[in-house]
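Note that one protein chain is taken out, while the other chains of the complex remain in position.
Chain IDs A and B follow the sequence of writing; residue 1 opens each chain.
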Amino acid sequence: MTQALFEIDRLSGGYGSGLVVRDVSLAVGRGEAVCLLGRNGVGKSTLVKLACGVLRPAGGTVTIAGREITGRPPSDNLGAGLTYCPQERVVFDDLTVAENLTLMRDNRRLDAFDRFFEVFPRLSERRRQHAGTLSGGEKKLLSFVRGLAEGANMVVIDEPTEGVQFENVVRMADLIQSHKQAGMSFLVVEQNLTLVERVADRIVIMDHGDVVHSGAAADMARDEILSYLTV
Amino acid sequence: MESLVVTQAINVAYEVLILAALVLGLAVVMGLLNVLNIAHGEFVMLGSYTAYLVQKAGLPYLAAVPAAAVVCGAIGVVVERFLIRPLRYDPFETLLATWGLGLLLRKLVELGFGRGYRSVDIPISGSINIFGEAYPTYRLVLMVVSAVVLVALFVWYLRAPTGARIRAMVGNPVLAEAVGIRTRQLARNTFVAGTAWAGVAGVMIAPLTPVEPFMGLTLIVNSFFALVVGGMGTVTGLFAGSAIIGGLQSVLTAAVSPTTAYLAMLVLSILFLWQRPRGLFPRP
Partner (left out) sequence: MASFLVRNGLILVVLVLVPVFVGEFWAYQLGLYFLYALAAMGVGLAWGQAGILPLGQGMFVALAAYLAAYGLLGFGSSPLAYLIIPAACIAVALFGFAFAVTIFRGRSEQGPSFSLITLALTLAAFQVATTWSSVTGGFNGLRNISGLPGLDGFLDLYYLIAVVLALAIAAVDYLVRAPIGALWRAVADNERRLAFLGYDVAALKAAAFAVACGLAGLAGALYAPQQNLVTPDLAGFAFSGDLVIFAAAGGRTAVLGPAIGAIVVGALSAELRDRFPWWEIVIALFFIVVVLRLPAGLMTLFARLKRLSIARSPAPRPSRAPDKPRIAAPLSVAFDEVRVRMGDVTILDGLSVRTGDEAVLCVIGPNGAGKTSALNVMTGALPKRGGRIVIDGVDVPRPRPAAVARSGVGRKFQTPSVFQKLTIDENLAIALWAGRWRGLDLLRPSLFGWTTPLLDEMRRRFGFLRSGAKPASDLSHGERQILELTMALVTEPRLLLLDEPCAGLSHEETAAVIDAIQWARHELNLRIIIIEHDMELVRRLADRVVVLHQGRFLADGSVEEVQGNPDVRAVYVGGSR
């Protein structure tokens, strides 16, 4: 592994007093994509929420480019070079598709998004609609585009392909690959092997709030991954 | 006859614009942040008392505008920090808390100034002839100021990203934080902007109304129900609600009696709360 860009060190936490994630460590290198896998309810989403400051960790640290961001409000993340795309409530339903994309920009021009609109023409067609009227899969695409376009070095995405059609999953994978080559790093929580197999450099598997396997994607056969995912 | 119609029309326009100016602050706090600030009328009242003090001190009347904004804004900061934020901006809980706040502010002012009416001199005297009818200049100035402020704000809200960010924050606070919106500050600033503007509105109306500790109660009723009828969180709703409630009040007052006007407004509001609680033009 090259020098790590994003490091999670012995992170613990959960909701209320219950610990869902216990002492999890994980690192993502520059230009690397790490896929976080596991069955429903093993603490994957909780881990990324803790890492991105949405939940307050009970212990451990998170650093990006050597700078500790543990316990900082999530609104500081972008300044530190970290983007987070949540699993649920992924877009602003009350805002139009265009507003969702340009919300944090100085102007409302959509030029910067042309390259994404070419890949996902559906979003361009619906840019004047309220995002709340999009289907679940379309919302995921919008959230994905928003995350990539923010231009942070580190992108954390929770289940980007939920409800997304096969062709678009492939296109998402292609976009991740091209952004990796430009130096972006990814931590992707995923259940869809179509995406995992196309983008993952390393695979981390969680169970019961703990990492149970971690290794290069090339070293893992599909059956081995599946053995962790099905009961 | 013709001139009577013109005067009436100007009166209706005046009522509507003044109501819209009064509703504006509440529309920000209630329409955007979902905080049912029942004490909003008391902020207007504090603005009027500030105007009274400024005038009494011999300062130019315009100085009351920043003074009221600062006074009401500062109280807004305290209220946000110790009342609204701890209640997580919940509509129902803030309704109760600001009910208590209204009581508190009324009593504090009563303690300081007594129950009696204070009158504020009209800063711009004289009148202007419109189609042969004399109309007080100050009222016309108020109408223009109110219209300009509303239009300016409307344009700003549609163009500047802050409006969209406020909507984003209200609709999905977690994601708003994730995309870099400092939701705490934004919510506080929005709330304070609403209370500060209420103070300015208080300065505007002070010369035309008896200034007393309980003046906020009637103001809040009209403003509140204008929003209920118009719909929360949209500029169209603000205008529509002010036009309907203000227009209805003004026309019925002139044609029948103030009591009928007031009752008609209440009945209309009850019908809306019952059958269409989100108003005519709610946020989608």
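Assume a residue touches a chain if its C-beta (ideal position, glycine included) is under 8 Å from a C-beta of that chain, and two chains touch if they have at least 3 such contacts.
All figures in this text were calculated on a predicted structure; none of them were measured in a lab.
Student: Of the listed residues B:45, B:83 or B:120, which contacts the missing chain in the full complex?
Tutor: Among B:45, B:83 or B:120, only B:83 touches the chain that is not shown.
Student: So one chain is hidden, and I want to know which residue out of B:20, B:101 or B:226 touches that hidden chain in the complete assembly.
Tutor: Going through B:20, B:101 or B:226 one by one, B:101 is the residue touching the chain not shown.
Student: Mind pulling the chain A residues that touch the left-out chain?
Tutor: Residues of chain A in contact with the hidden chain: 40-41, 129-130, 132-137, 161-166, 191-194, 229-231.
Student: Spell out, residue by residue, where the missing chain touches chain B.
Tutor: Interface with the chain not displayed, on the chain B side: 36, 83, 86-87, 91-93, 95-97, 99-101, 103-104, 107-108, 111, 217, 221, 225, 228, 259, 262-263, 266-267, 269-270, 273-274, 277.
In this section, only the chains that are shown with their structure count from here on.
Student: Based only on mean CA positions, could you tell me how far chain A sits from chain B in angstrom?
Tutor: Comparing mean C-alpha positions, chain B is 44 Å from chain A.
Student: Which positions of chain A touch chain B when the two form their complex?
Tutor: The touching residues are 52-54, 73-75, 77-79, 83-86, 89-95, 99, 102-106, 108, 130, 132, 146, 150.
Student: Which of the residues in chain B come into contact with chain A in the complex?
Tutor: Checking each residue of chain B against chain A gives 161, 164-165, 167-168, 170-172, 174-184, 283-284.
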